[in-house]
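Here the complex is missing one protein chain, while the rest keep their positions.
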Amino acid sequence: MRMVLPGGLDRSKLVLPILLLAAAVYVPVAVLLIPEGSPFALSVHSAGLFGKYLCYALLALALDLVWGYCGILSLGHGAFFALGGYAMGMYLMRQIGPRGVYGHPVLPDFMVFLNWQELPWYWYGFNHFPFAALMVLLVPGLLAFAFGWFAFRSRVTGVYLSIITQALTFALLLAFFRNDMGFGGNNGLTDFKEILGFELQAPGTRAALFAATALALALCYLLAAWVVSSKAGKVMTALRDAESRVRFLGYDVERYKLFAWTLSAMMAGLAGALYVPQVGIINPGEFAPAASIEAVIWVAVGGRGTLTGAVIGAVMVNFGKSWFTSAMPEFWLFALGGLFVLVTLYLPRGVLGLVSDLWSRAESHRRRRPDDVPQASP
Amino acid sequence: MESLLYLDGVTVSFDGFKALNGLSLVLQPGEMRAVIGPNGAGKTTMMDVITGKTRPQSGTVLFDGGTDLTKLRENDIATLGIGRKFQRPTVFEHLSVWDNLELALKAPRGPFSTLMWKAAAEHRARINEILAVIRLGDRRDRLAGGLSHGEKQWLEIGMLLAQEPRLLLVDEPVAGMTDAETEQTAALLRDVAETRSVVVVEHDMHFVRALGVKVTCLHEGSVLAEGSLDSVSANQQVIDVYLGR
Partner (left out) sequence: MNSLIRLLAGLCLLLAAQGAAGPAGAADLAPLVRMLGAGGFDGTERAVAGMAEAGEPAAVPVLEALLAGDLHVRKPEGDVVVARRQGAEMALTDPLSGASLGTAAPAVVDKIRINNSLRRSIRAAIGSLTLMSPDPRIRLNAAHAVFKSRDAAALETLDTALGRETDASVKQAMAEARASVILASASAPEEQKLAAIDTLGERGDREVLSLLTGLSRDAAAPAALKQRAASVVTDIEQRMLFWDALQNLWYGLSLGSVLLLAAIGLAVTFGVMGVINMAHGEMVMLGAYSTFVVQEVFRAYAPQAFDLSLLVALPVAFAVAAGVGLAIEWTVIRKLYGRPLETLLATWGISLALQQAVRSIFGPNNREVGAPSWMSGAFELGGLSITYGRLWIVVFSLAVFALLVVALRRTWFGLTIRAVTQNRPMAAAMGMRTPRVDAMAFALGSGVAGLAGVALSQIDNVSPNLGQAYIIDSFMVVVFGGVGNIWGTLVGALALGTVNKLLEPYAGAVLGKIFVLVLIILFIQRRPRGLFALRGRAVEA
């Protein structure tokens, strides 16, 4: 039984999107319509929490596209996530309008506080949602494109590439900490009031944000699944294993990497943009290299090179993180550190790999088919 | 007649060590050439130069009359129609045998064309045809990583065929093959050479003899002797540095 058919999406790829669609319908209903006492009811808080997990899952999905399929281990995807988040934050900031503490009609509070007289040019246009939405994709995309264009063309690969992606996000971290960058310095952007005219704190808005996140994740998942199962996806898998061989077949490896890299950065930006209205803040901390590396472990835990694994890993690890940080906060870093070590040592294909191994072993046990072929999943 | 491949005065040095030293070689369209020579003679380096992997310090490398290969990147050279089989078999281990061939198949190479690409009936027929030639038909859905060394060699040759190149560079194709397989490979290459040019590097003299083509012997980065196998193997210098006795 083969999971991947040559040149097409197979039905197993629809399971996760359908589940996500179901969640996108169920959660708003559970938050808004089901009375509180019922076992099927959900608090606004949990909806927000799940929404956050799904944003992380989208980031993990983006990361898996480059790491799992192209072999590019990015230690700086948090930068794209944060840039998308900042773009959304700027929109939300401008929606505050004259309701800020200082009551300035245009300038956000932190600018008034810094005695700025007028809005910097790069804040123009962010009062329009479509423009901000475009920037959410464009800013991370362009940065990724420029960075990748240089990096891939000069054939920086492997660990070197990982290290300079880390340096990239580190440089951005330092930059965004500066007040005169005009992004609120180390406080970042916060105190948002409304999105598209809806009260941000209202249960209805929160439920809608969750639904939007689930939908975005489902769509991105389908897009990614379509890409990796296409012939282009096979080229990516191939270049992960033997880059120069792919070149000698006539493929322009750099263009494939650049394509996957930019697409991935845009997904990460989208994840950040969905994240910010749900957590209510974006600050330079999102650029911290540690945050980006943490995202890598989500993918590794779920199973690198399986899109579903990335999603599952992100949700699992972050669920664990929420539990740990409330139950025994001082052990969270031990747990996370241990996870890094154990997964790389003993679970190289992640949870999903483990499950599918166990499942196929049980399967072959049951059937004892002599002509059973190994699955074509990496 | 225009030559298909023209190398003149090609020199490659690594930190002062000259792997190729004023190498010159001319290949006619439709010609098959066997290249022999002791270890470290520069045979693989010559292929690196032709395929753009290594840039020569000096010298001319022209393809098809006028294209200067030293200015092009690997993938551009490959799309010009130069295919290469490596000394160490390299196939895509995490892809199935079928997918390996599909990637090699002559088709548009850009990311957006491959994104939309669908295997048409003719493509599938071609792949099946190649699978029959390399006799991996029953392994088509296996991951290439699970193949034996010899099967990988065959798969790589199959990929080369799928590419439909005008010039094939084949580095030690029969290493790790049985005698019978060696015979088959020789027959296959002769077949291929009907329609395209081939350069074969091989140490196996039986195989070279079975090809029955013009032979070039390299030594220390330049051509030591050229001619029929018999004349080359009678050459005293070749005997001294390579064939022994």
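As written, the chains take the letters A and B, and residue 1 is the first residue of each chain.
Here is the rule we use: a residue touches a chain if its C-beta (ideal position, glycine included) is under 8 Å from a C-beta of that chain, and two chains touch if they have at least 3 such contacts.
If you're wondering where the values come from, they're calculated on a predicted model, not measured in any experiment.
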*Absent-chain contact - pick from A:171, A:279 or A:355*: A:171
*Given the contact definition stated above, which residue among A:250, A:289 or A:309 touches the chain not shown here?*
A:289
*Which residue among A:45, A:99 or A:155 touches the omitted chain?*
A:155
*Spell out, residue by residue, where the missing chain touches chain A.*
73, 147, 150-151, 153-160, 162-164, 166-168, 170-171, 174-175, 177-178, 289-290, 293, 296-297, 300, 330-331, 333-334, 336-341, 343-345, 348
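Everything that follows uses one rule, which is that only the chains that are shown with their structure count from here on.
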*Taking each chain's centre as the mean of its CA atoms, how far is chain A from chain B in angstrom?*
43
_Of chain B, residues touching chain A in the complex_ = 51, 53, 73-75, 78-79, 83-84, 86, 90-96, 98-100, 102-104, 109-112, 114-119, 141-143, 146, 159, 163
*Over in the complex, which chain A residues touch chain B? Could you list them?*
2, 6-7, 227, 230-232, 234-235, 237-238, 240-242, 244-253, 255-256, 259, 373-374, 376, 378
